[in-house]
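One protein chain is absent from this view; the other protein chains keep their places.
As written, the chains take the letters A and B, and residue 1 is the first residue of each chain.
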Amino acid sequence: MNFKHKYVFLLPGLIVLIGILIFPIIFTVRLSLSGWNSFNPGLDFIGLKNYIRLFTDDPRFWQSFFRLSFLAITTVFLQYIIGFALAHMVWKDIKFKRFFRVLFLIPMMTTPVIMTVIWRTFFHESLGPLNDFLSIFGVQPPWLSSPGLAKVSIIVVEVWQWTSFMFLLMLAGLLSLPKEPFLAAAVDGASPFKKFIYVTFPLMAPISIGAIIIRLIEASKIMDTVFVLTSGGPGTSTETSSFFIFIKGLREFQMGYAATASFTYLIIMIISLTIIVKVLTKVLMRE
Amino acid sequence: MSLLLDHISFKPTEEYHLNDISLRFDSGKMYTILGRTLSGKTTLLKTIAGLQTPDSGSINFEDTDFLSIPVWKRNVAMVYQQFINYPHLNVRDNIAFPLKQRKMDENLIEKEVKVAMEKVGLIGFESRKIQELSGGQQQRVALARSLAKKAKILLLDEPLVNLDYKLREGLREEFKKLFNVSDESNSILIYASTDPLEAMQLNGDIIVIDEGKILQTGTAKDVFENPATAKVAEITNDPAMNINKCLIQDNSLIMNDSVQIQIPDELKSVPNGKYLVGIRATDIFLDDQGFAFDVEISEISGSETFLHLRNKNLKCVATIEEVKTYNTNEVVKINFDKSKIYLFEESGELRHSPYQQ
Partner (left out) sequence: MPKLYTFLKYFFVVLWACFVIAPFLWAISTSFKDFNSVTGGATYIPWLQFEPTLDGWSVLFKPGSQGGINIIGPYFNSIFVTLTASLISIVLGTLAAYALSRYTFKAGIVKNNDITFFFISQRIMPPVVLSIPFFIFLSSLGLLDSLAGLILVYIVLLMPIAVWIMVDFFNRVPREIDETALIDGCNPFQAFFKVVLPNSVPGMLVAGLFCIIFGWIDFFFAFILTFTKVQLLPVKIVALNSSITPWWSLSAAALVSVAPLIIVAFIVERYLSKGNLSGALK
């Protein structure tokens, strides 16, 4: 079908989206070429100075980026394994199936910052239930004030929050699978393990890729949990790219430099996500 | 009044979907477009309906340029092979939909819907939901909707193909009656089909299409008896006519080194050389004195058995008028009805038909 009416369907949404975004995007690029800060607010032009500073003289930005990569990949990996396992477990025969399904869906419905506020009290060194429990074993780990454990805390909260989303995508995928391959496997007398390796997993490969990509995109924006749980600390040990930009731009008011970091971060994100999509498709779709 | 297609071409990708099609459809007549899956039948119907715009060519209907009229003003009707209805409306509202769209008087709509429902035998189902109907009933609703419209052009895209055998036979009989009735309305009826038998039964003019190109047009009898090319012979027979390379030499027809037959008198004038020989599956019969062939596949269809046979590089399909199970690699002896042999040039054109004068 090809009628000119098609533009009336497409354009309102497209124009609204572009209309809202075009200014911020152009402005970010322009801002990244300026030295706008709290002493010197305004769109002057300083060329690529900000970029040179970012690439040659700012290990903190790159550390925050690699930390983000580590956190995103770790959490999404855990979410995928656990979410897929849970979905597989409540897919078919299990008692209280619908109860478990609802329960496992709940975390993604809750506001991350608000739940993180609760988690912060949960992890509290002296007043929280976690260390109350661990004191049975005679340990009181400083969950939020040691660099290593603070990262663990963030991973725990992220996994708690977003495994449910992975669970939802994987369960929806499992429920939409065709029945025939499983019947064939049953006729062949395949063991549950073999059935999973040779039937379920290959059938779920495209859905897995989609789910992992969606979660990686969302995880690359990790910010809310860090903001509430550790504020990037102790020191800068849990600072992610988003949080770094937030500090530079909206706390230290180095707007120009923050825009440089933003733009660089966005470009790296798009490139790495494209590469990850390619690699994942190759690895998971091999069979 | 007639519908004229003039050099219509449509090439959305590398391949032609419609390749230089010129056709004339007269009102009050019925046409069957016969072609294999993806041969361009649906594209042709959609082009006539206005759902697709051809890249070049023109369509003329009642002396107006049809291409300048958008689909929603063309007053055509179309029934798809999938059972397409409006899932959110009940049976009556489905049939009334095009009439309401035309802002027809309510009482008149009521009357027309009733007439259409009677024709297709749906009385009593008025307020049923579409999802509650069987496939055959859903297709009846679609048919009733297109009949109620009294469209000047009625397009039917393999309307029976997704029904089971018995239902298909029954509904086809009803179709023929309906068409005879609608003849009075002077509409043009175009029926697309992949099934040669169906095309013969409908007994309208046949248009054979393949790869977006018209191969032959004519009456059912004409196309069946005198296929213009070997391709047409394949398309218009089910199972497809057996087409094999052969050599004619000194009054014998050589298919391979062991299958050679004496040619009948009417072929004696054909000069020696390479040809294609065509034999219908029904013109091959079991004969103890015949040629030995291996059975590759045997399938039972109704009261007949299809044998896929092989003798070295020579392959053919035979229809045996009985139900019998053959084992794979079993050897059967067969012969060919010499009086029914077709001969095509190597390029495909018909050289000789047993029905030729």
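The rule we apply is simple: a contact is a pair of C-beta atoms (placed from the backbone, for glycine too) under 8 Å apart; a residue touches a chain by one contact, two chains touch by 3 or more.
Note that the structure is a prediction, hence the values are computed from the model and not measured.
**Student:** Using the document's definition of touch, tell me which of A:10, A:183, A:197 or A:275 contacts the absent chain.
**Tutor:** Of these options, the touching residue for the absent chain is A:10.
**Student:** In the complete assembly, which of A:21, A:52 or A:152 touches the absent chain?
**Tutor:** Checking the options A:21, A:52 or A:152, the one contacting the hidden chain is A:21.
**Student:** Which of these, A:33, A:144 or A:171, touches the one chain of the complex that we don't see?
**Tutor:** Of the candidates A:33, A:144 or A:171, A:171 is in touch with the missing chain.
**Student:** Kindly note down the residues of chain A that lie in touch with the hidden chain.
**Tutor:** 1-3, 5-10, 12-14, 16-17, 20-21, 23-25, 27-28, 31, 82, 85-86, 89-90, 94, 98, 100-115, 117-122, 126-129, 131-132, 160, 164, 168-169, 171-173, 175-176, 191-193, 206-207, 210, 217-218, 220-221, 223-224, 227-228, 241-243, 245-246, 249-250, 255, 258-259, 262-263, 265-266, 269-270, 273
**Student:** What is the set of chain B residues that contact the non-displayed chain in the whole complex?
**Tutor:** Per the touch rule, chain B residues meeting the hidden chain are 46, 49-51, 70-78, 80, 82, 84-88, 97-98, 101-102, 142, 145, 149.
Everything that follows uses one rule, which is that only the chains that are shown with their structure count from here on.
**Student:** Can you check how far apart chain A and chain B are, centre to centre, with Cα atoms defining each centre and the answer in Å?
**Tutor:** A distance of 56 Å separates the two centres.
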